[in-house]
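Here the structure is laid out as structure tokens; the discussion comes afterwards.
A single protein chain has been omitted from the complex, and every remaining protein chain is retained in its original position.
Letters are used for the chains, namely A, B and C, taken in the order the chains are written, and counting of residues starts over at 1 for each.
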Amino acid sequence: MNEKASHSAARPHVVPLRVLLAVWGALMVFTALTVAATEVDLGAFNLFIALGIATAKASLVLLYFMHLRYDKPFNAVVFICALLFVAIFISLVLVDTTQYQPELIPGYAPELLK
Amino acid sequence: MIAHAADLATSGSLIPERPLFGSSLWLPPPASTAAIEVDWVFQFIFWIDAFFFVLVTALMILFLWRYARPRGARAVGGPTHSTPLEITWTVVPLFIVMAIFYEGFRTYMESAVTPGNGYDVQVTGQQWKWMFTYPNGYVDENLHVPVGRPIRLTLTSSDVIHSLYIPAFRLKKDAVPGRFNKEWFQATQPGEYQIFCAEYCGTGHSDMLAKAIVHPPGEFENWLENAASYASRLSPAEAGEKIYHIRGCAQCHSLDGTAGTGPSFKGLWGSTVTMSDGLKVVVDENYVRESILQPQAKVVAGFQPVMPTFQSRLKDQDILDVIEFLKTLAPGR
Amino acid sequence: MSREDPRVPHHFESAEQQTESARLGMWVFLATEILLFGGLFCAYSVYRANHPDVFYYGTQFLDKHLGALNTMVLICSSFTMAWAVRCAQLGERRALMVLLSMTLLCAALFLGVKAIEYRQKWKHGLLWARKFRAEALERSPTKAGATWAETASAKTTMAAPDGQPTSGPAASNPLTTGTKALAATAAFEDRTSIPPAGTAPAGVVSGKKSSAAKPSERTPPENVQVFFSIYFLLTGLHGLHVIAGMLAIGWILRRARRGEFSSGNFLAVDLVGLYWHLVDIIWIYLFPLLYLIH
Partner (left out) sequence: MAHPSDNYLTHTRGIKSWLLTLDHKRIGIMYLVTILGAFLLAGIFALLIRTELLTPGQTIVTADTYNRLFTLHGAIMIFLFVIPGIPSALGNFVLPLQLGAKDVAFPRLNLFSYYLFVFGAALMVLSIIVGGVDTGWTFYTPYSTDKARAGVIPVLTGVFLLGFSSIFTGLNFIVSIHKLRAPGMGWFRMPLFLWGLYATAIMQILATPVLGITLLLLIVERVLGVGIFDPGLGGDPVLFQHFFWFYSHPAVYIMVLPAMGVISELVSVHSHKHIFSYKMIAWSSVAIAVFSFFVWGHHMFVSGQSAMANMIFSALTFSVAIPTAVKVFNWLATMFRGAITLTTPMCYAVAFLSLFAIGGLTGMFLGSLATNVHVTDTYFVVAHFHFTMVPVGVAFIGGLYHWWPKITGRMYSEKWGRIGCAVFVAGFYVTFVTQFIMGTHGMPRRSYHYLPEFTALHQMSSAGALAMATGLFIAAGTFIHSLVKGLPAAANPWGGASFEWQCPSPPPHDNFTETPPAGDPYDMSDWEYHPEIRGYVRKT
């Protein structure tokens, strides 16, 4: 960094084993939960539940396994930016393709019959 | 607005006349309702751009001349920023580009909404030919339309992406395989206009040309009736020749003996050809019929099995006509 | 200039600056990985939004239990990896080696399960588009397969153009009869009546819009092959990342055995850990998106 580096604060954060175990347990529980959730028919909600659980799991991994919680905040900014731009990409493409959907010839795939 | 736009565009008074294209320097003469509108937007942007280009270049040259110093000059001071100035040159361009967007968008939307009373023509791009299908099923290699009536095009492609481009109508739309793109226009002047393929599509891309023929009032219907009844009007051999052109056989089969994508038709009839598996076949009615309906059944040696089937596209009568046409090309005829 | 640690390259001021740079570099790299996968997730979203039926239908050919098993395996490996980093930080060399080996083992297990799944798909011809064999659906073990033959024949009689004799499920699609070059034109001509002004685009006959199908209706929708393409692309790219991760873990395991790490020097373990967790996170999303479509 530009400021004279302060050598004393260099010690990394060691995550207690207790926390790691707890996160591992939570991840396993969430996995079971997400499988169980598919057994119930909630219509479109199922997708949101599945993605919600996945996001919760991913956040746990990020925050504790990857130390993001104790890290330089800018690293989190980098990660969030990446997600944001994927979101921009997907949503703008979706806006377009869902609109022109009716113009597609359904089931057009002539090469499959060769 | 329309009147105003027409004024600007047709008088061409804003820009110098050039004999090069028999029209103005920048755009060919407009020949559709949309073209007049588009030209107005073009002029609008043109003059904004011209203003800014002159502004930037003039200031630049002025400064270069006025503040020129010999090598070794000392650095000079001066303000390093000015908030009012900065706000001005952020906000003024902002409003200008908003206006440009709005004009372009408004005009585009006017021509994006298809009118209800249109006449339908279906357009198929195929390497490297356009095919225009009329409501009665007749297919032509050129686009014939009546003047003064909205024409609705439905575009698709049978191989790669092409793009139907008629500069005089300021119209362009891609023909994409697997989908039907829609476009419409209304021609304002009878005449013949150039059609290009604007999306790169391979070797013959720059040859993928056609004409848009705008018929004067009342003549289009006659033309269509006449053209569609070619089978009854023409002799079978002549009808076969017509099919040869409008159905795109000419894309692959020449008449002068040079092999293209497919074998030439010259001297084909009655000859003996060798298939890729060594089989020898005499070209007769049955073989030609099979070649057209099931091209992959027997593939001529030295050629790729790329000929499309014309099943459901050519009727039996059409095939008979083609056969008559082939006969006229037989050796010794 | 004073230099406390000879291992710090000459252009860094201090070990701390080096560590911070390396971690930032790794996070930036992970960002690029996310965007790399982002493209595939985009393809996934587009096809799923436009053809939900294809996904409802396709997903039943994936084994939910194997998927769940693999998710757990990867989570365990992430856990052992995180623990390994902790050991490296504390300078516990033996534990570090054991944990890294366990991580490797989990990764191998994951790939083994994946291989089983791939083999099943291969056997049934449930492959990406060009290799996809529609007949496979018929033989597949699930309930849906049973209805396939009936629907196929029903559709054939309905749609075969010009009474041409057609057979096999492929013929169910009127547009795909004949070669590709013809298809589009045939689409025009089979539906010669041009729809009246202002209706749907020419050629799109009214009736079944693919998104209208309900999940309960277990007839094979058109273009199911795309689901399997996406499945293989996503899991394949992820699999490649797992293999790359295993190589990296193997490498730090070797270095750990040589005793190269200490509580003051564990950067490499830390970075490989970050990468490995990202691979896990991606799978955490892949699992519900591919296996648990409801």
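FYI, a residue touches a chain if its C-beta (ideal position, glycine included) is under 8 Å from a C-beta of that chain, and two chains touch if they have at least 3 such contacts.
All figures in this text were calculated on a predicted structure; none of them were measured in a lab.
The chain not displayed here makes contact, within the full complex, with A, B, C. Which of A:V15, A:V35, A:L60 or A:A109 touches the hidden chain is settled by the complete complex: it is A:A109.
Mapped onto chain B, the interface with the missing chain covers residues 20-21, 23, 25-28, 37-38, 41-42, 45-46, 48-49, 52-53, 56-57, 59-60, 63-64, 67-82, 85-86, 89-90, 93-94, 97-98, 100-101, 103-105, 107-109, 111-112, 127, 159-161, 163, 165, 167-168, 170-174, 176-179, 181, 194, 196-207.
Not every partner is drawn; the one left out touches chain C at residues 9-11, 17, 20-21, 24-25, 28-29, 31-40, 42-43, 46, 128-131, 180, 222-223, 225-226, 229-230, 232-233, 237. Seen across the whole complex, the unshown chain contacts chain A at 1-4, 74, 81-82, 85, 88-89, 92-93, 95-97, 99-100, 103-104, 107-112.
We take it that only the chains that are shown with their structure count from here on.
Each chain gets a centre from the mean of its Cα atoms; for chain B and chain C, those two points are 40 Å apart.
The distance from the centre of chain A to the centre of chain B, each centre being the mean of the chain's C-alpha atoms, comes to 46 Å. Contact of a single residue of chain A with at least two other chains is seen at positions 103, 105, 108. Shared interface positions of chain B, defined as residues touching 2 or more other chains, are 156, 177-178, 180, 182.
In the complex of the two chains, the chain A residues touching chain C come out as 1, 5, 7, 9-10, 12, 14-15, 17, 20-21, 23-24, 27-28, 31-32, 34-35, 37-38, 41-42, 46-47, 50-51, 53-54, 57-58, 61-62, 64-66, 71-72, 74-75, 78-79, 81-83, 85-86, 89-90, 93-94, 97-98, 101-103, 105-114. Residues 100, 103-105, 108 of chain A are the ones touching chain B in the complex. Residues of chain B touching chain A in their complex: 156, 177-182.
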